[in-house]
Each structure stands twice: as structure tokens, then as C-alpha cells.
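Taken from a larger complex, these chains appear in their original positions, while the remainder are omitted.
The letters A and B name the chains in turn, as written, and every chain counts its residues from 1.
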Amino acid sequence: SELLKQIRQEVSGALELFVSDRTGLPDYALAATGAVVVAHSPAHLPRPSLFQRRLINVHHMNVHPEATKRLLAPFSQPGECLPLVGSSGYVDVRLTEPIRPSAVTYEHVPAAIQRPLNIGSAPRNLTLSGFLGMPPPHLSSPVKAQKRYADSGTAPPAEVHLASISVNATGRRTVHTFPVELAAREVLIDHVRLSFSSNHGRREYTCLYRLRVHGTPQLSDNP
Amino acid sequence: SELLKQIRQEVSGALELFVSDRTGLPDYALAATGAVVVAHSPAHLPRPSLFQRRLINVHHMNVHPEATKRLLAPFSQPGECLPLVGSSGYVDVRLTEPIRPSAVTYEHVPAAIQRPLNIGSAPRNLTLSGFLGMPPPHLSSPVKAQKRYADSGTAPPAEVHLASISVNATGRRTVHTFPVELAAREVLIDHVRLSFSSNHGRREYTCLYRLRVHGTPQLSDNP
């Protein structure tokens, strides 16, 4: 009976964490509360039309029409990820509101239910940085986009390093939470850039399942 | 081994209840089986266009375009709620089919994953009542809507009190099931009105996450 009570406590605690987005932490990169993907490296579109190719890849400032839904929402299933060309790239996200960041979470789907071909497309090494204001064009961006920015004559917002993380997509854990570096915890940010420099072996593309950003909002008592 | 068996039984029973909509009870206010939000007090729309304001708030008989999806579907996440102006208001729901009501369930998202600012928008004191037929305009409705009804010369359907409930949105439970008052269990209803008279402190608006209504359908053997 004492034992049964202990079992039930463990089970209900585990389910409570499960329904608490599996982290028990508010997510300021959640689509449902207004966070959006604002830019990313070229999307991988199998058999795209010429039109799609121009729309999404050439202009580059454009965003995959499902990017926000795929990267910033719960309930991932195989295939529901943001596919970016190659084994390195980036995504820029505007947060729900300005926060002082405390931790970041990257989640992928369990390897057990992935098609073998797709396990290799999970990212391996990731870097998160934060900005107050729209991040500047990425170094990998087309010259035109970078030049346009330079021409505007305004200084880009400062980049704050949040975390460098490594994910094993074939392990049993699928939700990976990492603390933000101490120096960055007092800095106010409203955008993050997720960069990845390697994946699990697929040259063609990397598919990102879910990003969460945790922290403390600037004004928690403001209406 | 006997112990292991007991642990597994507990775990599998808990997961079984979890996939059984966490209540183990049929829900006659479920969008997927045809239930719909038919009316509500004015919606809270942050930065609405003039057009939206007129469409939704002024005419008042109109319904937030996502009301049914937000209030009558499983898998709540922060932000996926029906936002109504102020700390009191109401929602009218047409049920899937006529039932004799036995219980009602109100669910909110875990406080742990809410942005601090939003915890205050959870409702606190709620009243559920039932109707056979479309509920009459609420007392808080614009005079015009009430007058139009009065002019029609038909009597409104009788209001049956189902339950008065109180919800602590910062506690660990998120799914709150309450029995319907004995006197109401034999009454056939096909609409419910959820009224709230207070919330957890946010003056601006109250956000409703999910309503379920349980009971016995009128004709359970009818094709």
C-alpha cells in the first residue's frame, strides 16, 4: 500500500511533466504564443517547381511556408520538420516576447520510428545565439542580401552566444535541454539564431524538429 | 517479479486513462463529433483591425473564427485558448447530440509552462447550465440582440443549472471534472452555457482552454 502509493506518485509525476511540454518550462519560441521563423538558410525541397525554387531559395529572405508550424510547435511526428539544404545552415526565430534566456531545448523524433534513410538528417552540433532586434543576414547569405543590409547604414544588433550543444539523434533521449551560458543570462533578447555545423551523415539536407527557448520575460507584471 | 507486474499494471492503467482523453468519459462537447461554439461574450483581440472589431465584437452574435477549435478540442498548448474580454463572460456550446448530463470537465494548461503574464487569465469561478434548444441572449448581451429575441414572440428554452465550480489554475491538476447536480441529471439538454464570474487576476481578458460535457445520449440504440 505504501509501495502502491509510491508507484502512483512516480507515474503521476511523470505524466504531469509529460503534459507540461516534457520540460516543465515556458517556451518563448512557441508558435501558438506568437513566435515565428523569420529567416533560414535555403530550404531543401524535393522536386520543387521552378516557381517554388525561385520563391524560397533564390531570394533567400523568404521563408518556407510551413517553417513556423514545423519548428515551433509540439507533437512532432516523423517528417514534420524544417528541411534545410546541406549539413550546415541556420534558422532565425522571433520570440514571443523579450526575455532574459536561461535554457534552450532541441527535440527530435525517436530514432526507433524514423525511416533508416532519415536518421542521418538529424543535426549534430548546434549553436544558439540571441539578439535584441532582427538578426543580421547570416554569413552564408547571398551577397545581395548582405549588401542591402550594409547599405541601410544601421548597425546590426549585438550577437550574444547562448549555448553550443551536441545532440545524439540515435540515443534514447529525444528532448535535450541545455543551460544558457552565465554571461548571457542577464542579456535581454527577442530573437535567436539556431546554427548547425554538422548532421548525422546525410549530405543532402538537415531536418530540424523543434526548438524551444526558456527564460524570464522582461516585464512579468505588465498587462 | 510480483512487484514488477504491479508497477507495469499501474503504468499501463495510467497511460490507458491518458489516451482515454484523461477522463475515460465520452465528451459531448467535442468539436470532432460536431459540437460547436454558437455564441460568446466579446472576444479579446490584441491589435484587431477595425474590420475584425466590427465583425466580432460589435455585432456580438458573431463568433471568434477559431472558437470551436480552441475550446472544444484536445491537445491544448499555451496560447490555444478562447480569449474573452474582462474577468467575467460566457460561451454557448451546441452539443454533439441531446444528452442527460452527468458531469462537466474544465481543463487548462499547466501553470508551469505558462508565461507568467498569462497565468492570471485563467478563469476561477465557473457556472455551467444546460438548455434544450439555443440559449437566449445572455444578460450581458447588447440591448439590440435581446430585443430582437423578445420581438420574435417565442419563449426561450428553460435554463437548467448543472454545476458551479471553482478552478485553481496554479495547482498541479489541469483536468477538473465535477458531477452535475442531481436534479439536472434527468433533464435532456443539447446546449450548455459556460459562464465565468472571476479569473486569476488579469483584468484585460480571460482565456478558456477546454470544456467537456459528459452524460448519456437520448437514444443510444438509434441508428
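Operating definition for what follows: contacts are C-beta pairs under 8 Å (C-beta built on N, C-alpha and C of every residue); 3 or more make two chains touch, one makes a residue touch a chain.
Model, not experiment: these values are computed from the prediction.
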Task: Number of identical chains forming the whole complex, with 2 shown - done: 3
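By our rule, only the chains that are shown with their structure count from here on.
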TODO: Could you report, rounded to a multiple of 5°, the rotation needed to superpose chain A's C-alpha atoms on chain B?
DONE: 120
Task: Complex contacts: residues of chain B adjacent to chain A - done: 3, 6-7, 10-11, 14, 18, 75, 77-80, 110, 112-117, 172, 174, 202-204
Task: Complex contacts: residues of chain A adjacent to chain B - done: 3-4, 7-8, 11-12, 15-16, 19-21, 23-28, 30, 32-34, 73-75, 96-97, 217, 220-223
